[in-house]
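Just one protein chain is left out here, and the rest sit where they should.
Let's turn to chain A:
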Amino acid sequence: MRALKFLRRTAMAAMPDPAPSRWRYRVQRLWLTPLFRAMVRTGLPICFLGGSVLWYVADTARLEGLIDKATEVRRAVEERPEFMITLVSIDGASDELSLDIQEVLPIDLPVSQFALDLNELKQLLEELGPIQSADVRIKPGGLLTIDVIERSPAVVWRSREAVELLANDGHRVKAVASASARPDLPQVAGLGAEDHIPEALRLLRAASPLADRLVGLQRIGARRWDVVLEDDIRIMLPTEQPKRALDRAMALHASQDVFNRDIVAIDYRNAERPTLRMRPAARTEWRRIKDIELMANEGGNR
């Protein structure tokens, strides 16, 4: 026969005490505390992660291994054939400019496209004199295309050292052997002329009525222009407002046909008082005529 005690024990086991123990109760209350909850749910994982990362990094050998591995992975991705550039095509450049560009480009093919800074390349190219603008882009299939717009030469600049072609903004385009290489371009000479090419071009446009006789412009004393025509006829322009003076000279030519006469120069340096300089023969001839007029007048008076 079973003892009554056994029965009682089984009854108690079947229905355990529903009350939480003191510690369970406290833990549950702690867990319901918002601050504690936030700390456990976000603060603790963050601390753990941060701590483990710090612990891992604290060993330099491990850190170096990590960095090596990262660079290795990076290199492996960068050097995949999909990202390699095998060909450079240069469009819109003349042959010699293409050669120049190829010399200048700091690229050893094949190269990963991650190693290229396209903006830097573009800047590098645009620093070249003959190039007005460059467009560098990567096309699928490992092609680096460089679209170049060349500067067109506007004037021939004769300096003491060389004869060069300049673009209309004064940039050097290329050197030529002599001015006769580009007879279609007006010539510009003199100290400091290369810095005032836009003004020179304006003056040349203004002098277009004399285009067939125009030789070029000369910068005098690095401050003002002379317009040089055939037979070394000069229009000496002032420092200030040379265009206006030239316009007046053109108007004078249109009305009086000045430049077909026997003169050396028209001096507009003082714009208020233009001066005409004649050749010696013309001057003697002019004086002779004046003398005749003078004598005739005296005879008449008498």
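Throughout what follows, a contact is a pair of C-beta atoms (placed from the backbone, for glycine too) under 8 Å apart; a residue touches a chain by one contact, two chains touch by 3 or more; residues count from 1.
In this text, contacts and distances are computed from a predicted model.
Asks: Assign the chain not included in the display its UniProt protein name, restricting the answer to "Sarcosine oxidase subunit alpha", "Hydrogenase, Fe-only", "Spermidine/putrescine import ATP-binding protein PotA" or "Cell division protein FtsA".
Replies: The chain we cannot see is, by its UniProt record, "Cell division protein FtsA".
Asks: From the list A:Gln28, A:Ser94, A:Gln256 or A:Asn297, which touches the chain that is not on show?
Replies: A:Gln28
Asks: Which is it among A:Pro18, A:Pro81 or A:Pro183 that touches the chain not included here?
Replies: A:Pro18
Asks: What residue numbers in chain A mark contact with the hidden partner chain?
Replies: Missing-chain contacts on chain A: residues 17-20, 22, 25-26, 28-29, 32-34.
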